[in-house]
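The complex appears here without one of its protein chains, the remainder shown in place.
Naming follows writing order (A and B), and every chain is counted from residue 1.
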Amino acid sequence: MGIEIKNQEIENQMRELARNLLNEKKVDVIIGYAKGTVPLSSAPIMITNEEDIDKLIWNNLCYINLAKYLVPRIPQLIDPEGNNLKVGIVSKGCVGRALIHLAVEKQINLDDIKIIGIPCNGIINRKKVEKEIDEKEILEVSASGNDIVVKGKDFEQKFPFDEYINELCKVCKVKSPPTDASISEACVGECQEISNLEDDFADLAEFEAKSSKEKWDYIKDLLKTCTRCYACREACPMCYCNLCFVDQNKPIWFGKTTELSDIIVFHLIRAMHLAGRCVACGACSSVCPMGIDLNLITRKLEKMVKERFDFTSGIDSETLPPMMSFNMDDEQEFMLEED
Amino acid sequence: MDQKILMKNEIGKLYIELAEEYNFYAPVKEKGNIVFKKILNPDDIVLEYFNSKVPPKEVLFPEMEVLFEYSLDGKDVEIQDRQDLDEKNVIFGIRPCDAHGFALMATFFTAHGDCEDEIFMKKRANTILMGIGCNEPKSTCFCTSLGGHPFQKDDLDVMLTDLGEKYLVETISEKGKTFIQKLKWLADAKKKDVQQAQELSKKSEESFVTKLDLTDIDKILDPNFEHPIWKEISDICISCGTCSYLCPTCTCFDVIDETDEYNNRGRRIRIWDTCQSCLYTLHTSGHNPRNSCIERCRNRIMHKFSYYPKNYDQIGCVGCGRCVQLCPVNNDIRAILTKIKNIEKEEEISA
Partner (left out) sequence: MTVKNEQEAEKSEEWEPKIIAFLCNWCSYAGADLAGVSRIQYPPNIRIVRVPCSGRVNPYFIVKSLTDGWDGVVVSGCHPGDCHYLTGNLVARRRFAILKELLEFFGIEPGRVNFMWASAAEGERFAVLIRKATKIVKELGPNKKFEKKW
């Protein structure tokens, strides 16, 4: 079955679910994806009227992690009396993971949320496609069979779908929102119990085998175009601090300039803050205007917490995330010891 | 107006001749993105491009710019001012919209009486803009809706038109005229070439997909400052700085002092800032007049389409379409403007 047919089916089901939720007044607002105004994009949308339900879409370009809109931000999702709005949220696997993790961190209350679960089969790597097309203008992007078809003024190019999806989607184990007893009530769509989370992180082996100098040079080259617009941070559902460490000015911890060392420190500390929290949605890489691919760092975060603490973020709502807890018997092979 | 011909294979020659006297900036490809960089090797210059990702404003108004440095010796302070402001620059291949962006920036940086931005203005005065008209505008371009044109000449010193194998070179300003006269080896243009350029210009203008009617947009914006439409517009905004960092007219900057106490020195730098960040307006008291995306999104639109016309008699947007292409959540400024335009119509209907 072609991807486009599957997506169409999902889209129809999703609209149906969303319509029912709104009609039955189970939710006040639906957060989902709408068609973007430029090719290779999609736009988040908040729907309160039933007529707008048909604007909801589902395809392989829905890269934003919608959980971002539920974390405390201004304007808040509240009604005029100050009560929380009930929200229906279109969730692919990583949105579901983000919701669960945010609930664990007590940032959101799953009672106010209905998860419209969707089985996702991967998000197109926009930057990779753009780079292949080069300076020609893309006018239309669609999935057909097992290909991504990119059309322009006088060209049409096909890319194999499996190759041109995000690196994180290639190794994704959580295609639809995970569920357990405590959140099953919130799920109205296709949510699944996820059990197989084994990962050998083979994709990291090559990089990790490099010498310090090679790694540093790679990171330098990777991040040198960063303009520090903070789109990565703002698109990240886990970056909800009122004041980001990089914006603190009493004291100024780290430079705000675009000198390479400052850029690297920003990404280093941001990665540090996401350890055990990152849900590997890849939104940060998808939104970067300069096309920086942060997936490598994301994978490393996953690997560290998986191997060291046997934890995968956003799967169950019971276990405390590793950086919020401790254990007397933690590994400490990195500590300096006498010979 | 002088009209000359520059063959595309003569770009290297042009570079070699100019590089001695000028810093030669041109589009290059860096990590898949077109950017304007100082050229060290003429082979790096990319001629087949639509437009740069980061606007060429970064040449004269870089993301990070040292204003001055100081060093301490006991109680003596020595301040070193910028030495490079008198260097001459050429920006080759700038698009007319971005050149208009420079004009708008210059208006802003000189508009406040005595406190003109010396660094920017000095650099601007020492810079020659060699623009290339857009033969094939993208569907996201909308300069024609803002009084611009893909072959707008007003803000350039020298205008180039891509005729396939060669460029038609037209001098626009006095500065451009003396500049081109020095390049004696340029052949004179034939009538045929000029005609071809005019045809291209017409064809390009006709190919515009996006056409917005922005007449009196400021008159609609002002009374609707509190309109609920702002909430609708800002619902999905995530408050990143992409739109303003990649805007050829955004001029906001933040000033930072860095000290290096280990070496007894320090420096004052300015970096780009964005009105989309909540820190932009945060007061020391903790009060923030633009606390939510609603106010911040509104500010961006109001600044470009209401405050600019009011203060400087022109719209503060050039229609390059960068924010349309690269907004992470696809909050399309064209759609926003259409929505605002529709307020008026809706009011007429209800009245």
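In the analysis below, a residue touches a chain if its C-beta (ideal position, glycine included) is under 8 Å from a C-beta of that chain, and two chains touch if they have at least 3 such contacts.
Only a predicted model underlies this, so the values are computations on that prediction, with no experimental measurement involved.
Though it is not drawn, the left-out chain touches A, B in the full complex.
From the options B:69, B:116 or B:136, the residue with contact to the chain not on display is B:69. Only one of B:81, B:260 or B:346 touches the absent chain when the whole complex is considered: B:260. Taking the whole complex into account, chain B touches the unshown chain at residues 69, 260, 262-263, 265, 267.
Chain A meets the missing chain through residues 208, 212-219, 245, 253-255, 259, 261-262, 264-265, 268-269, 271-272, 275-276, 297, 300, 304-305, 308-309, 322-323, 326-328, 330-332, 334-339.
Heads up, the rule we're going with is that only the chains that are shown with their structure count from here on.
Chain A and chain B have Cα centroids separated by 32 Å. Taken in their complex, chain A has these residues touching chain B: 36-38, 41-46, 64, 68-69, 73-75, 127, 130-131, 135, 137, 139, 221, 224-225, 227-231, 233-235, 243, 247, 252, 255-259, 286-287, 289-291. Within the complex formed with chain A, the residues of chain B that make contact are 30-35, 48-50, 53-54, 63-64, 136, 138-140, 231, 234-236, 238-242, 245-246, 254, 256, 258, 269, 271-272, 274, 277-279, 291-294, 324-326, 328-332, 334-335.
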